[in-house]
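Dropping a structure here in structure tokens format, bear with me for questions.
With one protein chain held back, the other chains of the complex are shown just where they sit.
We call the chains A, B and C, going by the order they appear; numbering starts again at 1 in every chain.
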Amino acid sequence: MIRGRLTQSEIDTQGLIVEVAESGNGATSVFIGTVRSRNDGRDVQSIEYSSYEPMAEKEILMILREASERYGVNNIAAEHRLGEIQIGEASVVIVAAHPHRGPALDALRYVIEQLKKRVPIWKLEHYSDGDRSWVSAAENHA
Amino acid sequence: MIRGRLTQSEIDTQGLIVEVAESGNGATSVFIGTVRSRNDGRDVQSIEYSSYEPMAEKEILMILREASERYGVNNIAAEHRLGEIQIGEASVVIVAAHPHRGPALDALRYVIEQLKKRVPIWKLEHYSDGDRSWVSAAENHA
Amino acid sequence: MTVTVRFFASYAEVLGCQSFVLGLANGATVQDVVSHVAALPGAAGVPPAPLIAVNHSYANLSHLLADGDEVAIIPPVAGG
Partner (left out) sequence: MTVTVRFFASYAEVLGCQSFVLGLANGATVQDVVSHVAALPGAAGVPPAPLIAVNHSYANLSHLLADGDEVAIIPPVAGG
């Protein structure tokens, strides 16, 4: 089960965990990226995520397939939310399951690192003072 | 929020994620260890977990504090279930949250590695053929 | 031949444009599109060698274009 997708609604972490579940797996790793209240010293109100959607979906799937091959992880899924996301809400959830913990953890890290480097998604931060700005890659270290 | 505990009942992963949540965090990592259907080529029916409880709780807490100091992760929790656990059910759940992904992922790995090395918990595997055996550390690579 | 050029996020904002159709001579490369974009009003907000995708895959400046290609000028990504 390899599944990647973009969504406009809240991400169901528990649902993704259930989706990758398989009785032969002993380890499931999960990464949840959430919108945080401060970034580079400014009070963030919300973040608007936009994307080049067909390419982003293709790229996410490519990353999942790479992780699957590299670490032998057959149960892996990633979901990225688009649109306006509030503080504390999840923008991205990645789940990887494997019989053993090493590959499950390695695959998880690979996917989040690659996703942040390659997937055409952008953040427009809205600040409490009414200002807004595009987050550039160098600042994107959540 | 640093919290470690043993439990006799089902572990509430979503509840732990909510417990470590804080608006300043941008990354939450989760590890779920589950009982798998096969181990060392044998069909497993269930695993009975037992523990030297006061020491196990103390050791889990010590590991969480070490992870917290090492990686600057202030929101970290681990729960280990004891008693008979069925295939696919979680025996252990670890959750770490931090403003950034690196420390959240590093702390997660530290805790599961140390937990498997140091915490006095034992597994008695029950097999489909009616046999049973204690799992020794060398085989414990889930 | 013609290609569709697409802009996103900060680039779409500074150029005031999300998409346009560009006529090119046969044998044109991604570099020709980038040079055209560099002459647009607001192009100061786009770096001289931006990330490019052709038909949803990352491509080099020397990539040869074909009629109907979709050329996307990709701002620094910030997903996650």
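To be clear about the criterion, a residue touches a chain if its C-beta (ideal position, glycine included) is under 8 Å from a C-beta of that chain, and two chains touch if they have at least 3 such contacts.
As the structure is a computational prediction, the values presented were derived from the model and not from experiment.
Q: Which of the visible chains would the unseen chain be in contact with across the whole complex?
A: Looking at the complete complex, the unshown chain comes into contact with B.
Q: Just to verify: which one of B:R3, B:R38 or B:K58 makes contact with the chain not shown?
A: Within the whole complex, the residue contacting the unshown chain is B:K58.
Q: When the complex is taken as a whole, what residues of subunit B touch the one chain not shown?
A: Missing-chain contacts on subunit B: residues 33, 49-52, 54-56, 58, 80, 91-92, 112, 115-124, 134-140, 142.
In this text, only the chains that are shown with their structure count from here on.
Q: Using CA atoms only, can you tell me which chain is the most central one in this structure?
A: Of the chains present, the most centrally placed is A.
Q: Going by C-alpha centroids, which chain is farthest from subunit C? Tell me that one.
A: Farthest by centroid: B.
Q: Would you kindly tell me how far, in whole Å, the mean C-alpha position of subunit B lies from that of subunit A?
A: Result: the chain centres lie 23 Å from each other.
Q: Please compute the C-alpha centroid of subunit B, do the same for subunit C, then give the distance between them in whole Å.
A: So the centre of subunit B lies 49 Å away from the centre of subunit C.
Q: Of all the residues in subunit B, which ones touch at least 2 other chains?
A: As it turns out, subunit B has residues touching two or more other chains at 101.
Q: Using the touch definition from the top, which residues of subunit C touch two or more other chains?
A: 80
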